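With one protein chain held back, the other chains of the complex are shown just where they sit.
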Amino acid sequence: MREQQENAAVLRVRGLNVDYQTKKGAAKALKDIDFAIHAGERVGLVGESGCGKSTLLKTIMGVLPKNGDVTSGRIELDGVNLLEVDDETRRKARWAEVAMITQSALNALNPVRRVGDQIIEAVRAHRPIDKQEANALVHRLFEMVGVAPERARDYPHQFSGGMRQRAVIAMALALSPKMIVADEPTTALDVIVQDQIFARLRELQAENQFALILVTHDLALVAENCQRVMVMYAGTLVESGPTEEVIAAPKHPYTIGLINAVSVLGSDKQPISIPGSPPDLMEKIDGCRFAQRCPLATSICKDQMPEAVVIASPGGERMVRCHHWQQAEDFALRASNPDVWQSVSAV
Amino acid sequence: MAVMDILRKFYQATWATTGGRISLLVFGFCVILAIVGPWIAPFDPMARNYDAAGKLLRLAPPSSEHWLGTTVFGRDVFSQMLWGARPAMIIGVLTAVGSVIIGLNFGLIAGYFGGRIDSLLMRITDILLGLPFLPFIIVVLSLSGRSIWTIVLAMVVVLWRSTARIVRAEVMSLRERQFVAAARTTGASDFDILYREIAPNVLPLAMTSITFALAWAIITEASIGFLGFGDPDVVSWGSIIYEAYASQMMYRAPWWVVPPGVAIMVLVTSVYFIGRAYEDVVNPRLQEGR
Partner (left out) sequence: MSSFWLRRLWHSALTLFTMLTLMFFMFRMLPGDPTATVISPALYPKAQEALKIQFGLDKPLWEQYLRYLGNLATLDFGLSFHTGRPVAEEIGGRLLNTILLVFPSMIAAYVLGSFVGAILGWKRGSKTEAILVFVSTALQSAPVFWLSMIAILFFSIKLDLFPVGHIVTPGMFPDEDWRMYFSLDFLHHLALPFLINTIYNFCFPFLLMRSSILATVGEEYIELARMKGLTEKAVLYRHAMRNSLLPIATTLPMTLGWAVAGSVVIETVFSWPGLGLLMVEAVGHSDFPMVQAAFLLIAALTVAGTLMADLLYSILDPRIVNH
């Protein structure tokens, strides 16, 4: 079973560390990231804004800004470390292997070029395609995502928000990649359009069997759409596992806090947010990055970064990075009391 | 006061970068030259110099006595250079300040009141846009006498329009902001809102146009001098080049023609870099770019 999973991994990230060089020094944006994405799987990546989700995506896509440095680690796509290959191989791997659905479709589409042309351009960067074939492809892609094909000659500003998002999805599908990364794909849209787009995205995923990473701060979205979830905090992965299990029985205090912060419609449970804010990544942090805000924190948490603990579970395998994960069950019962969280900031 | 405040910030902003600092020093040096130049000049710039034998020193190459040699009329180039800083600086500064003050006020009024006043003023700037700059100044000079005041006036007439347009656009966006609405609810008059609330916010923009107008004015003054329409009683860097050109001897006497051009180039370059250093601070969009 384990062997099989290893083989089927489309993307495997190992020991990834990324720094941003700034005038004031280096900011440790990503710290010891390890995970694997398997073929045809839907995985959610959850975390607050600024937790390093975007940096992780940019590193995978190979578009880190100039001040971003991968200090160590590997990003393996089908066993090939993307961080070691030459620029041309790297370029060819983009989009053909891993495509992306960007956060803001409005800014992601070039305003002065036709939508259809921008899609064909992605194809043409990887293989020659004649005009007729290109038009047919765009026609098919637009039908797949549910936009009238004749709109391909329009400019982005002539599209509605939902159509733009669909066009960006069409673009991601253009080369039938093994994996698609969707970065907060629907934050700018209203709930109804959001649901429609996710429904279509799930259908497309089922038909085309690409692996999907859904990056979001919205746990509910992950619960609805993903089989597995990875929780990120201040540049580290703190917990991962089958979505249902993680939500039903979270093992990391941060995940517990995150679940607590979600309001449930029709329930009298009050959402409570975690007091305090993520640590300044410019500072050197030896211990657990969540320690300052964690009610379970003890002296070991402040001094020593917890190792990733792998726990066997019915749905597959779970990972948690916490010294006190065994107290999680007990803590989860107390965690709905806001005072439990408040007491930490006083320490 | 707002103006002093802006000037202080202007100085701080430009002094903060190496390029800005060097440019400020160069510009400061030219200002000092403009003030003391005529006093420290070793010779009368218009006097003919003779050698020991009493022969006119025509096109003498640089020597210990005449550092930059002499002109075809035996005049000392170095002394002329020292005298030439003053008109460049006077004309440049007066034109820049004059055109920016006028442009600033027109821009404020057009942008704030809008409507007919705005379209009238904009029509005027459209017309000025089509006026050939240098030829227009030459015509004015040839018809109403060649003095540096006419030069300044003619340049101001044309140059204010660019400041007016920039300021107007900015005022139009500021007009809708909260602090203006707040001032209005307290019953402030239009004049108060315009000059106490809005004007301080567009002054930094006006400062960048001052530097660019200054650069323009200095070059134009030189061009006018070169075309032979300059004030005949004034030695300017442009007129030195004109004399060299008109004498047809310039190609035999580089010491005569090179220094004034270099001086203009160095001065104007410093002005451009001061303007840009300041613009980077006013408009930080350009420096970062992520």
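We just call them A and B in the order they show up, numbering each chain from 1.
The criterion applied here is as follows: contacts are C-beta pairs under 8 Å (C-beta built on N, C-alpha and C of every residue); 3 or more make two chains touch, one makes a residue touch a chain.
Only a predicted model underlies this, so the values are computations on that prediction, with no experimental measurement involved.
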| item | value |
| --- | --- |
| Options A:K92, A:R151 or A:R200, residue touching the unrepresented chain | A:K92 |
| Identified contact with the non-displayed chain, of A:L82, A:M100, A:A291 or A:A332 | A:M100 |
| Contact with the hidden chain (one of A:A27, A:L82, A:L109 or A:I274) | A:L109 |
| Contact set of chain B toward the excluded chain (per top definition) | 123, 126-127, 129-136, 138-140, 142-145, 215, 219, 222-223, 226-227, 229, 238, 241, 244-245, 250-251, 254, 257-258, 260-261, 264-269, 271-273, 285-286, 288-290 |
| Residues in chain A touching the chain absent from view | 58, 61-63, 91-96, 99-100, 102-104, 107-113, 121-122, 125-126, 155, 157, 171 |
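One rule holds in what follows: only the chains that are shown with their structure count from here on.
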| item | value |
| --- | --- |
| Whole-Å separation of chain centres (CA-atom averages), chain A against chain B | 56 |
